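Right, I'll just put the structure down here and ask away after.
All protein chains but one are shown in place.
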Amino acid sequence: MISEHIPDIDLITNCAEQQDTVFSRASPWTKFLLLIIVVLLITLTSNLVVLTAMYAIILLACVMAGLPMRKIIAWYAMPVIFVISLVGLMIWNQPGNPLFSLDIGGFVLTLTDQGILLIFTLLEKALISVTFSLFFLMTTKYAYFSALVSRLFPTPLDQIFLLAYRFLFLTLAMAASMLKAVRSRGGGIIHSIRTQGGLFAGVFGLVFVRSFEQAERVEKAMTARGYNGTYAAHTTIPKPGIAECGILCAGCLAIILIFWMVPHAGGW
Amino acid sequence: MAHIHLEDGSFTLTWVLVWWIIALACIGIALWVLRREKGKNQKKITIAAFVTAAAFALFQINIPLFGGVHLNLTPLVAILAGPVLGALVVLVINILSAAIGHGGWGLIGANVLINLVEVVVAYLIFRGSRKIIPDLFSRAGIATFAGLFCGNLMMVAIIMASGIQGVTQTPGQVLAGLSLIIAVNMGIAIVEALLTGLIVRYIGNIRPDILGESKP
Amino acid sequence: MTIMRHDPQHQHCNHSDPGRELIHVDCASHVYPDGSIGIHEMCFHVLKDEIVALCGQNGSGKSTLIEHLNGLLVPSDGDIVINGMSVARGERADLWKEVGVVFQRSEDQLFAPTVLDDVMFGPLNLGMSKEDAHDAAIKALEAVGAVDLAKKLPNYLSGGQKRLVSIAGILAMKPRIMALDEPTSDLDPVHSAMVERLILEFRERFGISVVIATHDLDLAARIADRVCLVKNGAVYAEGSPREIFYDTDLIRDAGLKQPDTVMTYLDYCHQRGVAPEDRPITRAELVTLLERLTTQ
Partner (left out) sequence: MTIMRHDPQHQHCNHSDPGRELIHVDCASHVYPDGSIGIHEMCFHVLKDEIVALCGQNGSGKSTLIEHLNGLLVPSDGDIVINGMSVARGERADLWKEVGVVFQRSEDQLFAPTVLDDVMFGPLNLGMSKEDAHDAAIKALEAVGAVDLAKKLPNYLSGGQKRLVSIAGILAMKPRIMALDEPTSDLDPVHSAMVERLILEFRERFGISVVIATHDLDLAARIADRVCLVKNGAVYAEGSPREIFYDTDLIRDAGLKQPDTVMTYLDYCHQRGVAPEDRPITRAELVTLLERLTTQ
């Protein structure tokens, strides 16, 4: 659609709705709590072995759930670049064995093995979080999500959340169809902005107003079929089973263990 | 733009919690204000939900540099939804971004605070300068730039305060690196100010009711 | 029934049969924010058990009228009374239970993550249990011949499939009045015949009244009890299809063309040099008549 490297929410939804594996039958609560545990774990530990083990388990789960791994890897592009470009500024002059130095106008920047290790650690943490989030999204039906959202968030917030999620599909579809239209008549965004700048200012404004008006219409269409802000009232979220509780307990144990083993892990 | 596209694991737990708590407190205040001013606000909610979607959609189109430089649209959110709904909107945007890996879950707190600064500053300037600058384009542009500038300062403050796990550079060195980012961000802010100005002027022409002000 | 011509200068809205009137559009006007006139002093009514077709040029105001019927648009002037409830006076909290509207652009209507969820949305809001809603949805999808799409994402459908699903979404709710905007555009002939049959069946079985806006005048001729010609945002003339579609001048004035069946018959009479005495409007009638004319 817009770019290979941006998660395609239509595809994500499609996966979630078509899924019929253990992972999609598991309680959304379990997955939600696991997400918190995963985020805590990667915040607390920088141990590469632990991180690699976590990453491997999550990847395995994705493969077992039959998720499109190729796409997921393509979607890694942005997070990877985020980490590398920002942390890339900060890995210089770490303690450790120097690998090489740069001399920029009197500043001496030294890259050490610790610096390289740092970037790897942060990268792995990022990928763990991204992969688990996508796993969560791609194995949980929308109905469960909306039910979770309306349990977790107080009122106008949950409405904004749910409507925004719906509108997102529209807005992205609108943007995609605009690109299609422009390309099919020989334009290209960059090219056309250059040659017909004035027009494109209007195009931006119009796309904005148009997607807004479509959002308004869709909202009215929902009202016309009885929507009154409680989209999720009909869904009951399955409770975690025994096995799932076990997994959650193990996760909590891991957090406690890491606290206990590495008291400074979290920088306390 | 000022938005920390750091992934999970960059901040220590302490700082993750600190920023989350402050952010939640702000959201709580926003919710409290919203509940107090009862009455029909379905339309406002639709607007809020829409700008969330639009901003998130634009978030996706970014220049992969220095942690993801991209148009940000938070000032536009402020102009269209106001600071109270705007606070909720930035929370939702950040959650959605985290869900697809553009920014970590743990950093949502910090990101919300940065965006909140943008929203509040942009809103105050946009509304405050109504008498001085009647032209929608310039008013929105200036508000946007100012909002983004303050957001940037907030981002630097947050990174300087929390540090990045494992990074042992001196504050001076970190600041040097960050100033590079600020420079790029301010360049983007100019583009965004122009764009926001155009969009706001356009909306003002054909749907002034969305802006909540009558045609000047 | 005789043709009623409406004087564009001065419109009267007379309640034709107040007891049976389900929809009464009382001299309603709608001006869009940019100043375009959607409808202008339009008078229109729908009786119980009636199928009414709105026909008119592009931009004549059909869709604008239809979107008023369930309160999506509110008249800037005049009033709309649905089943006794006035829209202008805001007595319209659950208008959606009375009137189901299928939009001209079907993608505006599809918002749930899957087709099945989308069709179930209305029935659930009506308070059905999950199982009942599921059954209702599957039945509606079967009725339009789209049950194999149930698990697909609405964004991943072809143009005609979207139309079918959006019709199913309204069918599943069994409203008392259905308003369909171009229900058969984008549909292949088989599915379009299916929808046509459904509309008739719904009237028979559930006493549902139907308003359709359509450019397919042959369709209007086949199923409508009454045809309203819309021009410049007002009803220009109304009457039974047989009367309206055989009034060549009227149709031309409304910027339309007669249905194919009618034209075939008229051309035939013209070529044979006989006066068109009958008024066939469906293919079956035409064929019988032609056969009779031949063997005479």
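First chain written, first letter: the chains are A, B and C, and each begins at residue 1.
In the analysis below, a residue touches a chain if its C-beta (ideal position, glycine included) is under 8 Å from a C-beta of that chain, and two chains touch if they have at least 3 such contacts.
In this text, all values refer to a predicted model and were calculated from it rather than measured experimentally.
Every shown chain touched by the omitted chain in the complete complex is listed here: A, C. Contact with the undisplayed chain is limited, among C:4, C:74 or C:293, to C:293.
Panel shows chain C; residues 32, 34, 36, 56-59, 63, 104-105, 107, 152-153, 156-161, 164, 181-182, 185-193, 215, 217-218, 255-257, 260-261, 263-264, 267-268, 271-272, 283-284, 286-288, 290-291, 293-295 of it touch the chain omitted from the view.
Although one chain is not shown, part of chain A still touches it, namely residues 8, 10-11, 14, 18, 177-178, 180-187, 192, 195-196, 199, 202-203, 205-207, 209-210, 213.
Assume only the chains that are shown with their structure count from here on.
Centroids built from CA atoms put chain C at 47 Å from chain B.
With centres taken as mean Cα positions, chain B sits 19 Å from chain A.
The residues of chain B that reach two or more other chains are 206-207, listed in rising order. Among all residues of chain A, those that touch two or more other chains are 166.
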